[in-house]
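These notes concern the structure reproduced below.
The other protein chains are all here in position, but one chain of the complex has been omitted.
What follows is chain A.
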Amino acid sequence: MSGSAKAALVAEGLRKTYGSETALDGFDLVVPEGTVCALLGPNGAGKTTAVRILSTLLKPDGGRALVAGHDVTREAAEVRRNIGVTGQYPAVEEILTGRENLEMWGRLYHVGRREAQRRTEELLEQFDLTEAADKRLKHYSGGMRRRLDLAAGFFTVPKVLFLDEPTTGLDPRNRNEVWKMVRSMVEQGTTVLLTTQYLEEADRLADQISVIDAGRGVVEGTPETLKSLVGGDRIVVTLAGTADLAAAAAQVARFTGTEPEVDAEARRIDAPVRDRVGDLVEIVQMLRGQGHGVVDVSLRRPTLDDVFLHATNRAGRRKEPVG
C-alpha cells in the first residue's frame, strides 16, 4: 500500500448500517505509527462502530481498512496478531484472580505457558497490580479492573492498541492512572486509537484528534490546530444581574462583530477578541459606561469544548447565541 508505509492504521470510506440506522457513513482516518489518535464524538456518533470494525469484531458494509498493514476483513487473523483491544466494559473473568486472568489471556496468545507466566508478572508490575494479583476480580475496584483489562490488551505489546472509552466511569485519580499507563504503552512503540467523550482526555493524550459525528469525521488535526480553528482568545464577562444581559450582549456583539455566547443562568457573556488586553479594557469600559454592573471579567484560550461544539454544530446541540 503506497503512501501509507508509515501509517499504523488506515480507514477509507468505511460504511456500516444497522437496519435503517447509519452508524458509519464514509469514515476516513489515517494514524501514523507510534502516535495516539483520539476519536472524539457524542454518544451514537459511530466511534465504537469504527473501533469494532478496525479490531475485526464487525464487518463493514463498505470501504476498507488496513491495520498494521493488513486488511481487516480479508486478513483478520493477521490483524488480530498485531492488535490489543480494550472495550467499554472491562472484559475479565470474574471468577479468576488477576494473575489467572492474565495467564489465561496470555496462553490464548499462544506464547507458551512459561512465557505467559513471565509476562504476567511483568504486566502486574507495570500496571501496579502485584499486590492484588491473587485476589479474585470481585474484590477489585473499578480502576483496578480497568487496569487489568488494559494489561490484558497489552499482553503482546501490540502494534496497535484500541481503547474504547478507557476512562468512562472512573474517578479523576484512576483516570490519571490510566492516562499514565497509556503513555507508558506508547513509549514502548504502540500506536493507540482511543475513543472518548472527554475533551480533556483527547487533549491530554492525543497527538491527533478526529472529531466524529453522525458516522463521519467532521474535523481532524492536532489539539492545537483544532483549537485555532475556532478562532483565538475569548473574553468572558460576568454581569451583576440578568435584567440587562441581553442589552449588554448586544453591545458586545456590536463591538466584536460576532454574536457572543450567553449563559443566562451564570449571567455570562462569552465572545471572541482579537487584541487580548486592549479589547478587554474597552469592553469593560463600554459596559460600565452604559451602566451595566460587571462583577467579573476573564480571558480564556479556546478549549476542545469549543471545537467540539463548532464541529458537531447540529440543531439543538449548540449553545444558543442570544438573538
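The rule we apply is simple: contacts are C-beta pairs under 8 Å (C-beta built on N, C-alpha and C of every residue); 3 or more make two chains touch, one makes a residue touch a chain; residues count from 1.
Simple rule for what comes next: contacts and distances are computed from a predicted model.
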Would you mind picking the UniProt name of the chain not drawn here, from "Sulfur-oxidizing protein SoxY", "Transport permease protein", "Glutamate synthase (NADPH) small chain" or "Polysulfide reductase"?
"Transport permease protein"
Among A:Ile95, A:Ala266 or A:Val295, exactly one should touch the missing chain; which is it?
A:Ile95
Which of A:Lys47, A:Arg80 or A:Lys159 touches the chain that is not shown?
A:Arg80
So which of A:Met104, A:Ala246 or A:Leu309 would be touching the chain we can't see?
A:Met104
At which residues does chain A meet the chain that is not included here?
52, 55-59, 77, 80-81, 83, 85, 87-96, 100, 104-105, 107-110, 136, 152-153
